[in-house]
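Take this structure, written in structure tokens, and hold onto it; I'll ask about it next.
With one protein chain removed, the remaining protein chains of the complex are shown where they sit.
And now, chain A:
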Amino acid sequence: MSVTPPVTASTLLRVDGLRTEFTTDQGPVTPVDGVGFTVAAGETLCLVGESGSGKSVSALSIMGLLAGNGRVTEGSVMFEGQDLAGLPEPELRRIRGHAIAMIFQEPMTSLNPVLTIGDQLAETMILHLGLTKAEARQRAIELLEKVGIPRAGAVVDDHPHRLSGGMRQRVMIAMALSCRPKLIIADEPTTALDVTIQAQILRLMRELSAETGTATIFITHDLGVVAEMADRVAVMYAGQVVEETDVYTLFDQPKHPYTVALLKSIPHITTPAGDRLTPISGSVPSLLHLPTGCRFRERCPHAMDRCATELPELRPLGGGVGEGEHSVRCWLYDETGTAVPA
């Protein structure tokens, strides 16, 4: 059972007004333009959104790992009181290896095919924790055991291609944990896996975060996975966070019309037979042809005149100010955060 952690002091990461631009042949594109959320120590924040909504670009922006044609043009990424968005590369690299670790969807792209599992795990620990080779190897075996790899003593000398997809993802988790980070950013770590393997990995990640107290940003497009993993949730649509709240409120009392519509459009296995899904009309706008005003308005059943002219901000409901509350980006809620009568 999870509880929304108290606000203030425990805030580990606070992303505010993040904007990331890429230069492309068709001109500049801004796939992330208004991303904000907070992650408290030890909690799991799910960043959920459809394909292309800017989840991965947000993660890469936070990590300072953007491709050469991209850069953060606005906003801040406060991690333990320090703004990562302005930090020079060498310092960022130190934080990346140590305090923040990342897990990717396809582990083969981040595992070195020519090194053994043990050497890859040891490398970062020797570099960041100053362990000797022998100590690092011993700890690598312990980590592999911890993430549930059978015969860890032998697997440590295997090359990545010998392992199944699920086992490789376990290795990635071991690697992420190796330097005892405070925050792990996991970008769709189970999307490429079968459901029975996904269930293993999700359970493992929940157990490990409870045990180590590591906070997690868990990126997914699957609301089922959100329901399984999240303490808090930030919902993304077309490059922006449109709603942020704790997981129970999100499923019980979603406020943004997109979240409401999305929850009604997905089939649940508990949906009674004969019930019809309510689809969302239209499709996700292209980055090159974003509508004016609210980005969801062309598909929104509640769109008003104002929605076409002004972009709503992400604002706490009920006029509150603190973090750890329920924020929505929608004109149905006015400046004081109360519902506008229809």
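Keep in mind that, in the parts below, contacts are C-beta pairs under 8 Å (C-beta built on N, C-alpha and C of every residue); 3 or more make two chains touch, one makes a residue touch a chain; residues count from 1.
Note that in this section contacts and distances are computed from a predicted model.
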Name per UniProt, for the chain absent here [options: "Dipeptide ABC transporter ATP-binding protein", "ABC transport system permease protein", "4Fe-4S ferredoxin-type domain-containing protein" or "Xanthine dehydrogenase iron-sulfur subunit"]: "Dipeptide ABC transporter ATP-binding protein"
Chain not shown: contacting residue from A:Leu87, A:Leu127, A:Cys179 or A:Ala227: A:Ala227
Per the touch definition above, residue among A:Leu202, A:Ala215, A:Ala303 or A:Cys330 touching the missing chain: A:Leu202
Positions on chain A where the hidden chain makes contact: 1, 50-51, 148, 164, 166-167, 194-200, 202-203, 221-228, 230, 247-248, 251, 258, 261-263, 265-271, 273, 276-281, 283-284, 299
